[in-house]
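Entry: chain A
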Amino acid sequence: MRTICLVLSLLAAVPASAAELQVFAAASLTDALKEIAPEYEKATGDKLVLNLGASSTLARQIQEGAPADLFLSADEAKMDGLEKRKLLLAGTRKSVLSNTLVVVVPVDSNLKIAGPADLVAVRALALAEPQTVPAGIYAKEYLKSKGLWSKVIDRVVPTENVRAALAAVESGNVDAGIVYKTDAGISKKVRIAYEVPKAESPNISYPFAVLAGSERKEAARKLLHYLHSPPALAVFRKYGFLILE
Partner candidate 1 sequence: MMSSEEWQILGLTVRTAGLATLLILPPGLLLAWLLARTRWRGKSLVETLVALPLVMPPVATGLILLKAFGRRGPIGHFLHDTLGLDVVFTWRAVVLAMAVMAFPLLVRSARVAFEGVPHRLEQIARTLGAREGRVFFTITLPLAARGILGGTLLAFARALGEFGATILVAGNIPGRTTTLSLAIYQLVQLGQDEDAFRLLAVSVAVAFAAVWLSEWFLRGRA
Partner candidate 2 sequence: MKLVIRDVRLPLAHFELRLDVEITHQVTALFGPSGAGKTSVLDLIAGLRQAPSAYIELDGRVLTDTSARKEVPARDRHIGYVPQDGALFPHLSVRGNLLYGNKGDTSLDRVTGVLEIGHLLDRRIGDLSGGEKQRVALARALLSSPRLLLLDEPLAALDEELKMRVLSYLQRVRDELRVPMLYVSHTTDELRALCDEVLVLDRGLLRGRGEPRELFAAPAGASHDPD
């Protein structure tokens, strides 16, 4: 009798489902997610494993069968790719956040960027890989819209993801870089030389979704819902993300 009570109480103490969720997220969301995750873990008992990188790399990994529960992408195209392959859980896709493009320079640099045309004079310009990574694609779109892409292309140093572009600017090995405002915000080693006005910027949006292959769909949905909710959005806003309504 006593043994049964003991076992029952032990079972009651253990949460109904302590899920471990694999969250594949765009690199630009790193700091915000690292702040949101512990709070969520404490509240729900679920464990979040963050796989951060370029959305293009992550999408590729998901296509190849990597075990992801959530995908937080920095552009619609990567999510479209997965949707076309029927890898998304129907009804869960929603675009939540937006961002701003900025030109950053090393904090001790004297470089003046009054407008995008000044980028032509720069010797080395770091961008996230403009063929695949959202941040790079956005930057290329922007420069193309200004008629500057062909003039600037020779100086472009493509990097693996947007944080790598930021790091390149921090190291001083490039003269400038185009990253998200949220990235510039977390670094003390760069300063914003120019902010791209919203009107001139391409549409930046971050779609979030649960993946069809997730083995913990309930827990994943719960997390997704949380990421749309006010407490999470407040954190995103704090880091400089724009909230899409």
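Basis for inclusion: all candidates are chains of the complex that A comes from, given by their letters.
Note that a residue touches a chain if its C-beta (ideal position, glycine included) is under 8 Å from a C-beta of that chain, and two chains touch if they have at least 3 such contacts; residues count from 1.
Please read these numbers as outputs of a predicted model, since none were measured by experiment.
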item	value
Candidate number, among 1 or 2, whose chain touches chain A in this complex	1
Chain A residues within the candidate 1 interface of the complex	56-57, 60, 63, 123-124, 129, 131-132, 156-159, 168, 171-174
